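The complex is shown incomplete by one protein chain, all other protein chains being positioned as in the whole.
Entry: chain A
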Amino acid sequence: MSKVKVAILGSGNIGTDLMMKLRRSSVLELTAVIGIDPESEGLQVAREFGYEAIDSGIDGFLKRPEMADIVFDATSARAHFGHAQLLKEAGKKVIDMTPAAIGDLVVPPVNMEKHLDVPNINLITCGGQATIPMVHAVSRISPVKYAEIVATISSVSAGPGTRANIDEFTQTTARGIEQIGGAKKGKAIIILNPAEPPILMRNAVYCLVESVDERKMTESILKMEKTVQSYVPGYRLKTEPIFDGNKVTIFLEVEGAGDYLPKYSGNLDIMTAAGVKVAEEFARHQIKKKVI
């Protein structure tokens, strides 16, 4: 089967972790990593693995647009506003890993199919990727009046972008809980914990539902756990779901795959894994269209 070509914009931690994951893909072919600092570790790793290392940023890539059909943007929200426009004009599909949230919000196991033909996909936040599948798992059994998530991540895994824009995290995640998770009202809280050794990403998901069906809900939640595990192996329930009146509580833990980023940073791993998952679905869709 032919592969679809992809490039990574951004040679930081996220970009480098993406590189490791893309190496394993059977439908995606990584061709280039684009940065602005030729000495950056990301570009050095790219060269070692034999990928094109473009050190002149987006302009450098746009001179050779045939290098990729799908571009991951792993830079920053501010940079993405410019990139999004340029890449759209160049006819590239963009998977936005930043919190810019210009494009459609996507959580792969919930709403991927509806967004196979859009130019720009946003992955919301790590907290969103971890918890929205579970809100959906509950809301497909009974309407959810209110869903609240609390994401706790290790301080060292929260980059400067997350720290400077912590409001965007809570607001975008809450939007995703409503739009994609299906809750009537959504709320998100994020907590940074500086403990050493660093803690694994942990999430609490609370749903207030219209009617409780313990058996069906537990089944739905366990099924969703498996689905997410298919692309984030370190994603797991900490305990069985807890039912208390009309409140459903789910505790989750996300351990990273340890591709490039350390294992404790499951919050970053779930983002890069979701990005690759989305790109693979795009690629399969594109290959299918060509065959038809």
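Here, a residue touches a chain if its C-beta (ideal position, glycine included) is under 8 Å from a C-beta of that chain, and two chains touch if they have at least 3 such contacts; residues count from 1.
Following the convention adopted for this analysis, contacts and distances are computed from a predicted model.
Asker: Mind telling me which option in "ABC transporter", "Rubrerythrin", "4-hydroxy-2-oxovalerate aldolase" or "Transport permease protein" is what UniProt lists for the chain we can't see?
Answerer: Looking only at the record, the undisplayed chain corresponds to "4-hydroxy-2-oxovalerate aldolase".
Asker: Please identify which residue in A:A7, A:I70, A:I132 or A:I190 touches the non-displayed chain.
Answerer: Checking each option in A:A7, A:I70, A:I132 or A:I190, the one touching the absent chain turns out to be A:I190.
Asker: So which of A:A77, A:L116 or A:A204 would be touching the chain we can't see?
Answerer: Checking the options A:A77, A:L116 or A:A204, the one contacting the hidden chain is A:A204.
Asker: For the chain that's not shown, point to the residue among A:D37, A:D117 or A:D167 touching it.
Answerer: A:D167
Asker: Tell me which of A:I102, A:V150, A:L222 or A:I287 is the one touching the absent chain.
Answerer: Hidden-chain contact among the options goes to A:V150.
Asker: Touching the hidden chain in the full complex, which residues of chain A are there? Just list them.
Answerer: Residues touching the hidden chain, for chain A, are 146, 148, 150, 152, 155, 160, 163-167, 169-171, 187, 189-195, 202, 204, 206, 208, 238-239, 242, 247, 249, 251.
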